[in-house]
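Note that one protein chain is taken out, while the other chains of the complex remain in position.
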Amino acid sequence: LLTDFGRRDYFVAAMKGVILSSNPNAQLIDISHEIPPQDIEAAAFTLVAAYPSFSAGTIHLVVVDPGVGSTRRAIIVNASDQFFVGPDNGIFSYIIDREPSACVFEITNRSYFRQPISKTFHGRDIFAPVAAVLAAGTKPEELGKTITDPVQLQPLTPIHLDDGRLRARIIHIDSFGNCVTNLTENDLTPELIAAGARMYVKGRLIRKFRQYFAEAEDGETLFGVWGSAGFLEIASRNRSAAKLLKARRGDTVTVSGV
Amino acid sequence: LLTDFGRRDYFVAAMKGVILSSNPNAQLIDISHEIPPQDIEAAAFTLVAAYPSFSAGTIHLVVVDPGVGSTRRAIIVNASDQFFVGPDNGIFSYIIDREPSACVFEITNRSYFRQPISKTFHGRDIFAPVAAVLAAGTKPEELGKTITDPVQLQPLTPIHLDDGRLRARIIHIDSFGNCVTNLTENDLTPELIAAGARMYVKGRLIRKFRQYFAEAEDGETLFGVWGSAGFLEIASRNRSAAKLLKARRGDTVTVSGV
Partner (left out) sequence: LLTDFGRRDYFVAAMKGVILSSNPNAQLIDISHEIPPQDIEAAAFTLVAAYPSFSAGTIHLVVVDPGVGSTRRAIIVNASDQFFVGPDNGIFSYIIDREPSACVFEITNRSYFRQPISKTFHGRDIFAPVAAVLAAGTKPEELGKTITDPVQLQPLTPIHLDDGRLRARIIHIDSFGNCVTNLTENDLTPELIAAGARMYVKGRLIRKFRQYFAEAEDGETLFGVWGSAGFLEIASRNRSAAKLLKARRGDTVTVSGV
């Protein structure tokens, strides 16, 4: 489960109660309920960072849903032998980018929905019961038809420019101020780094790449480091790189020498 | 589990360890541990909002217990085929109001208690072990005798006044400032609303009733909307209705034309 509901109210528990009512043996795991309210990109990042640790057959129930009650679609993504259930607003965007064989279904079969359907709480009344029946073995084909036009955020993959450079971006800023880029070791291999690849962000050149934080020198201003989600992060030893750079999510990162 | 223990300390885990020691297969679900300290009414509201999502056989372990160590009774409520275990201080009040067939037992059989019983942590030493044996099939009759005088908060049901009006009240104010009343669709049917029912709170007249938040016009000052817990909420589009009204929990809401 991944939501922006927080943990003070009864919302998360209501979803869990609905799942267990249908499927008493479900294993319920919280990814986070503290996604900033309605922050679809933060949910998308958290999900793409977490899902590789889960096994085949896992159902991800993701409810960050500013459009609840409107006409936005409800979808299931089947990718990497896992299922992802939630609103069609881009939260599964990075999963779809990562998994070329991803298949997306619009949920149209209302027979499993909880009745009456609240206008304000589809997490409990639509998404939780759908997740429960998927976990119990119902095929996504029984819940709706495939679609080919899910809402997508900006692509997760950096863009190869005509001049040979790579245009990446900051996709997440964590609580320490580290700026997570969308560069992976496929984009920026050890060979390219050894050959002198350079990274530019907010007009600053970054040439140092570290294996882990403690490897950086004390007070080292800005360096790249591979984060545990598999992305290159721009960090500063004992300081917030985001503050230092005045960086925001979405800012461009350019790499030359690749 | 529903408590005011927070999540920083070992308290919740200690209760879970005790339950699992007795009943290793228990499914443990957190409703919330962030009830404001000792706020019995907040716990009562959260519980009545959550329990309809849970199935028959669920045991609710609720520990908001300002009187721990004193002579307040420990009780089990059996209602809606679920059990509710905790101190007798009103936390189960709304459940008892909602479920006319509710049966209340005082816990007097000490044989299942954890020894030694801490004076300050009955959640771990009394309520958790009792919840565990109930989950394993022990009958409430084996734990104590029925009582007919549990501590009750103000009734959950609005009062019909002699002049035909309905006197309701604000039972909860959520984190967005929405004022949750104790009016349900049984009290204020679509027919009554269509016929022009009016609602007064803090000297203000409210005539607009919306199906969901996004249906209200931008900046619409005050309107009624059905919340996901089944109660009418007084809301303001993009603002805190509670601040606008200077409303507090317990404030009277009067409905005429019913």
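A and B are the chain letters, set down in written order, and residue numbers restart from 1 in every chain.
Basically, a residue touches a chain if its C-beta (ideal position, glycine included) is under 8 Å from a C-beta of that chain, and two chains touch if they have at least 3 such contacts.
It should be emphasised that the depicted structure is a prediction, and the values quoted were computed from it without experimental measurement.
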Omitted-chain contact residue, chosen from A:53, A:101 or A:186: A:53
Selected from B:9, B:81, B:142 or B:217 as touching the chain missing from the view: B:9
Candidate in contact with the missing chain, chosen from B:70, B:111, B:148 or B:186: B:70
Positions on subunit B contacted by the hidden chain, ascending: 6-18, 20-21, 24, 28, 68-70, 118-121, 124
Interface with the unshown chain - residue positions in subunit A: 7, 27, 29-35, 46-47, 49-51, 53-55, 58, 174-175, 211-215, 225-229
